[in-house]
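Just passing along the structure, written as structure tokens.
All protein chains of the complex are present and in place, except for one that has been dropped.
Chains: A, B and C, in written order; residue numbering restarts at 1 for each.
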Amino acid sequence: MGNNLKHIGVLTSGGDAPGMNAAIRAVVRACTHYDLKVSGIHEGYQGLIDGNFQELDARAVAHIINRGGTMLKSARCMEFRSKEGREKAYEQAKKQGLDALVVIGGDGSFTGASLFSKEFDIPVVGIPGTIDNDIYGTDYTIGFDTALNTVVDAIDKIRDTATSHNRLFFIECMGRDAGFIALNAGIAGGATEILIPEDDKEVDDVVAKLKASRDAKKSSNIVLVAEGDQLGGDVFKLARDAGERLPGYDIRVSVLGHIQRGGSPTCSDRVLGSRLGVAAIEQLMSGHSGIMVGLRNDTVTTETLHDAITKKPGINRNLMHVAEIVSL
Amino acid sequence: MGNNLKHIGVLTSGGDAPGMNAAIRAVVRACTHYDLKVSGIHEGYQGLIDGNFQELDARAVAHIINRGGTMLKSARCMEFRSKEGREKAYEQAKKQGLDALVVIGGDGSFTGASLFSKEFDIPVVGIPGTIDNDIYGTDYTIGFDTALNTVVDAIDKIRDTATSHNRLFFIECMGRDAGFIALNAGIAGGATEILIPEDDKEVDDVVAKLKASRDAKKSSNIVLVAEGDQLGGDVFKLARDAGERLPGYDIRVSVLGHIQRGGSPTCSDRVLGSRLGVAAIEQLMSGHSGIMVGLRNDTVTTETLHDAITKKPGINRNLMHVAEIVSL
Amino acid sequence: MGNNLKHIGVLTSGGDAPGMNAAIRAVVRACTHYDLKVSGIHEGYQGLIDGNFQELDARAVAHIINRGGTMLKSARCMEFRSKEGREKAYEQAKKQGLDALVVIGGDGSFTGASLFSKEFDIPVVGIPGTIDNDIYGTDYTIGFDTALNTVVDAIDKIRDTATSHNRLFFIECMGRDAGFIALNAGIAGGATEILIPEDDKEVDDVVAKLKASRDAKKSSNIVLVAEGDQLGGDVFKLARDAGERLPGYDIRVSVLGHIQRGGSPTCSDRVLGSRLGVAAIEQLMSGHSGIMVGLRNDTVTTETLHDAITKKPGINRNLMHVAEIVSL
Partner (left out) sequence: MGNNLKHIGVLTSGGDAPGMNAAIRAVVRACTHYDLKVSGIHEGYQGLIDGNFQELDARAVAHIINRGGTMLKSARCMEFRSKEGREKAYEQAKKQGLDALVVIGGDGSFTGASLFSKEFDIPVVGIPGTIDNDIYGTDYTIGFDTALNTVVDAIDKIRDTATSHNRLFFIECMGRDAGFIALNAGIAGGATEILIPEDDKEVDDVVAKLKASRDAKKSSNIVLVAEGDQLGGDVFKLARDAGERLPGYDIRVSVLGHIQRGGSPTCSDRVLGSRLGVAAIEQLMSGHSGIMVGLRNDTVTTETLHDAITKKPGINRNLMHVAEIVSL
């Protein structure tokens, strides 16, 4: 039962994502609303182990909803992957008087959260925060929408120069294991071809598409490649391989890199972070643990942390179909 | 049966919305893909009546996906509201050899589309394009997400100056009949109070909330008001009425206005427009008419035009609950 | 001589402007660099009178260069306009051990600064911070470039919807006494006509220009009006007056309002703030007082505060000539 909840800790873990601050803010203000004490834990699980705590009130989270990154800082923590590390964390949590924990992060962070919630008597609720959107049990993860718009904005800019010079660009965006960013941003950016890990396209397919595009008299072409797509190993090699079969093309490569992790969160990511932050506290108050809060069909839902990390959200086939048609 | 479809017309009608160009582009390229002739009809139903047609191919819609507005232009057309007007339109359509019509617009446009599809033997499919999100049968309308981000960006800017001067701002955003924009943008913009037509808040409530906010030592306050909220008649009167009961506040009013209709569409609106544009053609090919294509739970769905315009999408109660908490 | 300088105060006064934070940061870090103690004074001259001081070090101004507004807050202060008020301020300054003062603000703020520097033995240097660019002795004031880009971005958005509907928009931007914002943003936004206080255009001129524009088959028209332009009293009246003589036009009005004061500062405003902040400290160290630092021809210069506020920077006639030609 969550009735004896008095003191909640919140941390961000793994890669930061725009909108995490909105979630922190919502967690804190929900605690204020329900008369709970709340502590921000700095630098993820390492801060939990080290006792790097800071009590937060509603004003302490003012003016952060519009900021990228995470005010609590994040880190990957090797120590927490071991039983010993998690024991230290538990002792610290007890010492600080924590009754429950909210973990904002991606699948790596949830793996630790899931173990911790099973091993010890401290309830844990996860909030999906990662730009990759690769968490099962929620339509969207916090940060995904912002990253999409950053990628599309970059493609728009590159399109300007691509068109001015009739060039072919290979652009690499994030998505080590999942093509969600590439597929959506590729459609929105007007990419001629999109390469994602979920698909099995060959260099031949890319070359064929670009030849068709030339026949269709496209003046510029963008091939958007998710970093996790194994085709040819990396985007530079892919560009070279394709280039060899496409004489006469003026080819350039651009790796978008870390700009995709930052930036002021979009409306959608702020609202999502706000909703899930409130929901996390309400789930804890209802006595739940070992779960993740998510949004499905515009409704707050829950999923076990175990399922969230072991099941894979499928790529939307309709999107792949649409991508094929609108790139004509 | 849609098997004899050969020539499709597409028009945009009513208020323009960012992402309409993505939908036009998808309609045109889907027609290319399925070997259909497609004509763009300029300036909405008026262009249908006047025969203001332009045949489009895949290249004709290049470089528009990133642009606000509609390349086909839009208009409100009184003549089409009469049976005589629609008869003229039908005759023109026959003269031009149109087999089907795609109408991108809001509820006013769909009313005409619904009547037209019932009165004549030209199949019609609607695509919901309006920043207001007030169409039944789709989670989102094209343009809504872009408008939200425009409003949030404006609030962020106003927040800078509000905080620098410890001011209280009353900001009016669009939403004549629906509070979707205000509710989402208000949460994302960190508004202290949000006034929407679906709610029944009084000036007293606003004043009480602002007094509580002062007690909580908020340094700046934003009250976001949907233009359709009848409280006090208009935002200037509301600001005056509230101001009289809030001595010592430095109050300003800002009406965001038409910037909310424009701007390069967000990733989400471009993808939505692309998906619905393709879906509209595929629905026509399947022999459907008198329907609207929409997106529910990330899946393309359909709704009768009749239901789309007569049923009202409900405001999300969870959002109102979250707004209350995160504004502490 | 400034050799005995040990403790410097810095405040922002009047309307806030994006880039003020860059200037504060530069003042503080220049003090760190030159081994001076520096105090931020909150809420302008009122804070000086009340002793609302905060000692600042290099880290205290981290992560502010990209933020609009002013971390020291600003205010207009009636009390400082009187001799008695300034005497209180002087006593407070002595009590706090201030040796010199940096005032970031516009002409109202400089009037007080000029008097204060003459009446008392505390050296004062001004930094021009105002979006209006209406200060003599500098090519640009801090915040002007950001405001210009905000206005242009708004015009671009409105252009989308204006073009989609073949509309005529009257847009009001800031500039109570000076047309710098309107003239530059009007050229950049492609305005058909620009109305500024420095000019003497009549409604007849506007109407004539719009008729010529119609003859030239422009599909949309923007008339950009500086708020200080007295033509017809206000932008709504102007739109009505012009509309009466322009039958058939679909006319809308948009008042851009306070969004023009906020937003993350542009590169140019951040660099300007940084340069002038450093220069202000170096001028104080060289023993100067009663002056403003500015930038002319990409070189840091100084001007007496008296001249800065009594002389008027002239509107650039070449810009007016260019505006006339490119609006064809």
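The definition used in the following text is that contacts are C-beta pairs under 8 Å (C-beta built on N, C-alpha and C of every residue); 3 or more make two chains touch, one makes a residue touch a chain.
What you are looking at is a predicted structure, and each value in this text was computed from that prediction instead of being measured.
Touched by the hidden chain within the whole complex are the displayed chains A, C.
Residue-wise, the contact with the chain that is not shown comes from A:Gly263, picked out of A:Gly263, A:Gly277 or A:Gly290. The residue touching the chain not shown here, chosen from C:Thr12, C:Thr266 or C:Gln283, is C:Thr266. For the chain left out of this panel, the touching residue among C:Thr12, C:Asn52, C:Gln92 or C:Thr163 is C:Thr163. For chain A, the residues touching the absent chain in the complete assembly are 12, 15-16, 18, 67-70, 73-75, 150, 154, 156-166, 169, 252, 254-263. What chain C contributes to its contact with the hidden chain is residues 22, 25-26, 29-30, 32-33, 58-59, 62-63, 65-66, 139, 145, 148-149, 151-152, 156, 159, 163, 184-185, 187-190, 216-219, 264, 266-268, 270-271, 274-275, 277-278, 296-300, 316, 318-319, 321-322, 325-328.
FYI, only the chains that are shown with their structure count from here on.
Minimum number of contact steps separating chain A from chain C: 2. Homomeric contact chain A/chain B is classed as same-residue, with over half of its interface positions used by both copies.
Ranked by the number of C-beta pairs in contact, the top chain pair here is A-B.
Separating the CA-averaged centres of chain A and chain C is a span of 39 Å.
In this assembly, the C-alpha centroid of chain B lies 36 Å from the C-alpha centroid of chain C.
Looking at chain A, no residue sits in touch with two or more other chains.
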